[in-house]
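All protein chains of the complex are present and in place, except for one that has been dropped.
Coming up: subunit A.
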Amino acid sequence: MSTQIPKQTEKADETAAETETDAPSKGDERRAEKRRRADERRRQREAEEAERAAADENTVELRVFRYDPDVEGKQEPRFDTFHVPFTKGMTVLDALMYARDSYDSSLTFRHSCRQAVCGSDAMFVNGGQKLACKTQIDELEEPIRVEPLPHAEVTKDLVVDMEHFYDQMEAVEPYFQTNEYPDGELEEQRQTRENREKIKMSTRCIWCSACMSSCNIAAGDNEYLGPAAINKAYRFAMDEREGEDVKQKRLEIIEQEHGVWRCQTQFSCTEVCPKDIPLTEHIQELKREAVKNNLKFW
């Protein structure tokens, strides 16, 4: 069902073996004949399978957004329908991979780890931002409509341009910085358990951009940092090891005009986050931090 890499290497070996012997022996001919027949049988079996899949009730209907700016005739966006045989535990990504491997090799989408860690396959499934590898088919209504993430430029089929998202993530300096070092040169920078618990959820972000795509404010305001970037800022601003100076610097970044104050608590990001990060909660906490930072009573 997947990329079928082992089969291809096998074939390559066989062709290499064939070119080595100049005159084909009787055995070679027999083997070639055998291979040809095996191929034929396999092809027949595949055709039968496809036929059965189409006739079988136990298939899922996928309606997949297609668009390819490079090919004339595919520049007009359209929906392609695929009937994929259902297997227990099948995810949307599994179904897409089956469709690509069995029906249309030009179907394009990003995926890598297939276990909700790499964050490359966030898609718009049945009208919601989902991680395709984490979304069970049997929990969805049919036909399943798969589209690229909204509010992002579509590059091809289900692939969107993530550059803007990455820019926003980098804007909050998503790496550990500190001016306060422990005494010994080889001493570790230890974090209290309580502090670790506080930032635990925010460290789970996999940069899939589902939240950014679901956010209505980010859609209308390109300069808005977006939920993911603010969550990243939270992760470091709340880390006690960074010290006061760095926290001050971080607060200055997030309390800008297009920082935390753009959030209007629609909770869309929190609803779609595949890692269940309480994004709105984190944004609200940073808002309170920003207020506390600037309020002075005298």
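Quick note on the criterion: contacts are C-beta pairs under 8 Å (C-beta built on N, C-alpha and C of every residue); 3 or more make two chains touch, one makes a residue touch a chain; residues count from 1.
The working rule: contacts and distances are computed from a predicted model.
Colleague: Which choice in "ChsH2 C-terminal OB-fold domain-containing protein", "ABC transporter permease", "Acetyl-CoA C-acetyltransferase/acetyl-CoA acyltransferase" or "Succinate dehydrogenase, cytochrome b556 subunit" gives the name that UniProt lists for the one chain left out?
Modeller: Checked against "ChsH2 C-terminal OB-fold domain-containing protein", "ABC transporter permease", "Acetyl-CoA C-acetyltransferase/acetyl-CoA acyltransferase" or "Succinate dehydrogenase, cytochrome b556 subunit": the hidden chain maps to "Succinate dehydrogenase, cytochrome b556 subunit".
Colleague: Would you mind spotting which of A:145, A:198 or A:241 touches the chain that isn't drawn?
Modeller: Within the whole complex, the residue contacting the unshown chain is A:145.
Colleague: Which residue from A:31, A:74 or A:164 sits in contact with the chain not drawn here?
Modeller: The single option touching the absent chain is A:164.
Colleague: If you put the missing chain back, which residues of subunit A would it touch?
Modeller: These residues of subunit A touch the chain that is not shown: 65, 67, 77, 126-128, 145, 147-148, 150-154, 164, 216, 219-222, 264-268, 270-271, 278, 280-281, 284-285, 287-288.
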